[in-house]
Structure formats: structure tokens, C-alpha cells
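Working notes, beginning with the structure itself.
All protein chains but one are shown at their positions in the complex.
Let's turn to chain A:
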């Protein structure tokens, strides 16, 4: 079944259920196929992410969701298909270059700098904003100094925003899981990304932590206008947060549309109820 928004022209926007204006296509994935040896993790998938929206990717374990995020962030290079970003086809791009283009991410298994403090972790997120060169940095000259001060201020704002002031100086390795997830989000936000990719930001959290995280995600989208693509297993959360949902199963796309549409989609229901695939 084809869904309503697929007929939308790339440059058109739409208005969400809660009245937010969504813009044109920012990230366009066209016929992506990704293989690991004999395993096809992604099979000919196309979908887009629009300016200002919260886009969810859902699907059972091993469906290829994380792989999809890794393709967007440059960690995986698909064998087939094209990635279009801001209206231009993206040539093969290294993960660090993708990051510098304003695409920040978190990881399913949390990838923080465990030995560094929360503050330092979040500061690394600002590397993109720091343009002073090696020598002025080494000698702590003019621009390097003002830059550091400005970035500290920006980082403190993010730390306040995510309510982690009390652990600013704590080495990340000592934090409990839920807080680590939050620090990882803080680091991603510090980059002031255009597109934020979150791989299961609420996995392993209790109800209260999930509520906090949902609130942060909505606030980020609302206050900074950040476009967000997230992977989530908790259907309740997905329904609450997202504007549009892509559903994957065994590397294929089996649904794409508003949460409402997806929930009533036959194939999606089958996939989640585990109807056999023959």
C-alpha cells in the first residue's frame, strides 16, 4: 500500500498533526542496497527525510535499521544506490566528513569517550565549530582563546538544557547507562547539527528516563528546528514523537507514512506479530 506523503514533491512541505511546518527534502536515500558478504542488510530501500521533521525508523531485530543510519552517517558504504543531501548527490564521504557537514549521531551501544569528563565529551562535539589552526592552538593565540571561551559557553547551555549540570566534571565511565545516553545526546547537540541521527536513544531506560528523553527530543526539534531521524523499538514512543515512520523488515522497506498509517498497515502488523515470510 502506498502512502499519502509519497506523492509529495521533493520541494513541498507539509504541516504535521500538531501544526508544525515541515520543509522540503533534506536527505534522500535512493535505492540503497548494502551487503555484508552474503548477507543483504538493506535491500533496495528508498525514503527521504524532510527539513524539520522527526522521522522514525522501526522494525524487528536485525531488520537493518542501524545499518541504514550507518549509511547516512558514512560509516557503511552501500554497494548500490545514491544518497542525496541538501539537493546534491553525495559522493563517497568518510564518517568524519559527514559529521563536518552537520550530521551528528548517537550509537546504539553508546560510543562516548569513557576516560574523559562529561564536559570534555561534550566539548569534542564542538570541534566542527572551531576553526583556529594547529599553531594558534598550540601557542594559545588570539583566535584559539576566544574560540575556546565561546565554545565553553555554548556547551554550558547544552548541559543546562539537558539537565546534566551536576555531573559536568564526572568521568563518563562512572555514569549509569541512562545518563550516558544523555551525555551522548549532549555531545551530538553540541555540534549544532542540521540532521541528528539517534540509534535507539531510549533503549534500556526506565519509564521516567524515557519520558525525559522524549521531552528532550521534542524540545530539540522544536527549539532549534533540528531535523531528527531516530530508531526506536518502543511503539508508544514512536507514535508520540514521530511525524513519519519508515518500517523495515529483513532489510526491506515494508511501510512508510504517518504513525497512524503505519499502525494500520497490513505488512507492518504481520512483521510485528511474526507472521511467517513465505
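The rule is simple: contacts are C-beta pairs under 8 Å (C-beta built on N, C-alpha and C of every residue); 3 or more make two chains touch, one makes a residue touch a chain; residues count from 1.
The rule is simple: contacts and distances are computed from a predicted model.
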item	value
Which of "Response regulator", "Pyruvate dehydrogenase E1 component alpha subunit", "LIV-I protein H" or "Quinol oxidase subunit 1" matches, in UniProt, the chain that is not displayed	"LIV-I protein H"
Residue, one of A:59, A:78 or A:125, that touches the chain absent here	A:125
Among A:65, A:105 or A:210, residue touching the chain not depicted	A:105
Among A:14, A:84 or A:113, residue touching the chain not depicted	A:113
Chain not shown, touching residues in chain A	73, 75, 94-97, 99-100, 104-105, 107, 111-116, 120, 123-125, 127-128, 130, 132, 134, 137-138, 140, 144, 147-148, 187-188, 191
